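Removed from the display is one protein chain of the complex; every other protein chain stays in position.
We just call them A and B in the order they show up, numbering each chain from 1.
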Amino acid sequence: MTATRHDVGAEADFVEDTLTPVTIEGQAVVVAKQGGRVYAVPDRCTHAKFPLSDGELLPGKIKCIHHGATFDLETGRATMPAIKKLRLYDAAVEDGRVIITLQQA
Amino acid sequence: MTDNPAFASEALETLIASRSEPAWLTEERRAALRTYDATAWPTARDEAWRYTDLPRFSLDDLEWTDGPAKEQVSERIRMRMTDSDAEGIVVHAHGRILHNESDLREAGLLFTDLNTAVREHEELVREHLYSVVDAKAGKHHALNAAFWRNGTFVYVPRGVEVELPLGAFTTADQGGISAGRTLLIAEENAKVTFLDEYTSDPFEQRLAHLAATELVLKQGAKVRYLSLQNWGRNVVHMNRLKARLGRDARLESLTVSLGADAARAEVESVMEGPGSESEMLGLYFGDKGQHYNQYTLQHHAAERAFSDVLFKGALRDASSAVYSGVIVVDEGAQKTDAYQTNRNLLLDSESETVSIPQLEIGANDVACSHGSTTGPVPEDQRFYLMSRGMPPEVAEHLLVTGFLYEVTSRVTLPKAAQYVERVVQAKLGVPGVKEKL
Partner (left out) sequence: MSDAPMQHPDADKLTGMQHEQQYDFQLPEKYFYKSEKGLNKRVIEKISYFKGEPQWMLDFRLKAFEIAEKKGRPKWGPDLSALNFDEIYFYIRPNERQGTTASWDEIPEEVRETYRRLGIPEAEQKVLAGVGAQYESEMVYHNLKEEWEKKGVIFLDTDTGLKEHPEIFREHFASVVPPEDNYYAAINSAVWSGGSFVYVPAGVEVDVPLQAYFLLNAENIGQFERTLIIVEEGAKAHYIEGCTAPTYNSDSFHSGVIEIVAKERSNVRYSTIQNWSHNVFNLVTQRALVYDHASMGWLDGNLGSKTTMKYPSCYLLGDGAHGEVLSIAFAGTGQHQDAGAKMIHAAPNTSSSVVSKSISKGLGCSSYRGLVQIHEGATNAKSNVECDALLLDETSRTNTYPYIEIGEKTAHVGHEATVSKLNEEQIFYMMSRGLAEEEAMALIVRGFLEPVAKELPLEYAVELNRLIELEMEGSVG
């Protein structure tokens, strides 16, 4: 397993309380900015694989607009109709840039 | 997928200009391109692609290949040819014929490459080309219908029984996109066996191969057809194998999927004539992330027809397979006998299988059933072998081979059956068996 770090843009480019889709090496990822922090998850709902970036960012969770599943930003826990936890990528702001770490198998 | 200039009308006109084809064929190509333009690319919302990572089949940035890098048949293809049941063989690479021993003395039998057939047997080709798989079959089929470079043509006249199997190898040695077709016509009471094998030596660049196989079986014809796909891992393969069966015609087909990074195989039979029969076998073994997307269609458009589908596959190492099988019985197709079975063996939990057996029945005097099972290697069988002192990997090898035996045992061509078993064993990691032989 190797971890690769990716700079996806300036922190200022990401709007507070919004979901922003980015592509990292062909993979669809969605970035959430809330309460001064950034989060990154795969842009794929674990329920029916629709894009999470179409959805909403609620306090502490992402809501998939397609069938109403929500995912906790801290734990990835899912609510119906999703069952599987959402993978959480390492995301942080360093020197004003948003850095996302992906694990490659 | 984006608009690839290689699929634009300028590119088609360039192709047309470089070939001297009759006007009707040129018009068909142009019409096919119009259909292609009017058809949307499939998306993950389309039933057929719901469970498939569509980017794996992307045709963006690929260019048509005009010929192979090397004009000679490789060592490996030579060995496959020697080891094949087929007696008459044509070898294709990127539209070029590398080898042709199809000169057989069977009375009236025509077996040649498609380009030659267009020149020398124009009427026959005109009557049957695109009559089974046309541009309306889908975006990729429209592309094939417009841009195909070459293919295989087989015509068996009325009453002629071709004893020795015929075969075509399709190989490749460079990246890009290639498209080929097989057109096989069996007239009344004709009989023939045909193998289409797809195989390649390892090479770096990505290749997408689009294939369309049209089988026309007239009254009483009997055809055995094998499609053996063992491409290298840099290839994605898409094929529609479709047959139209006349009264009392019989087709036995086998589709084997062992190679490629990802492949979509569509296997369809239309029972147009009463009393026709179609037996469709399928075997697949995925490993190392391979993905097989398979679709079968048993369309009963006439009464008293019989069809039986048996598709079996094993998956390991995070590979995945989708099987979607439809039986359609038209109103009035009474006394239909249709069966369909899909069995999957999952060797680990990183692999996934999706099975969607479907029935659409509009006549009531029918016997139809389908079944699908998925499970692991049966514990009691595994335990029995291990209790006999067999190491667990060997036990698994035996059990997987045993699982697939139900299909391999119905392959009437002995060398093909052995080859399939060897490839399966190589994939299982049985020591001493090299995958590509």
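Note that in this section contacts are C-beta pairs under 8 Å (C-beta built on N, C-alpha and C of every residue); 3 or more make two chains touch, one makes a residue touch a chain.
Not measured: the values here are computed from a predicted model.
Enquirer: Please identify which residue in A:R5, A:R37, A:H67 or A:R87 touches the non-displayed chain.
Expert: Missing-chain contact among the listed residues: A:H67.
Enquirer: Which of these, B:L62, B:V366, B:L385 or B:L399, touches the one chain of the complex that we don't see?
Expert: Missing-chain contact among the listed residues: B:V366.
Enquirer: Among B:T255, B:S269, B:S351 or B:T408, which one touches the chain that has been omitted from the display?
Expert: Candidates B:T255, B:S269, B:S351 or B:T408; residue touching the omitted chain: B:S351.
Enquirer: If I consider the whole complex, including the chain that's not displayed, which of B:Y51, B:F194, B:W231 or B:Y419 touches that chain?
Expert: Once the missing chain is taken into account, the touching residue is B:Y51.
Enquirer: Applying the definition given at the start, please give the residues of chain A touching the unseen chain.
Expert: Missing-chain contacts on chain A: residues 64-69, 79-81, 83-84.
Enquirer: Mind pulling the chain B residues that touch the left-out chain?
Expert: The list for chain B reads 51, 331-332, 334, 344, 346-376.
Just so it is clear, only the chains that are shown with their structure count from here on.
Enquirer: Return the distance between the CA-based centres of chain A and chain B, expressed in whole Å.
Expert: Measuring from centre to centre gives 40 Å for this pair.
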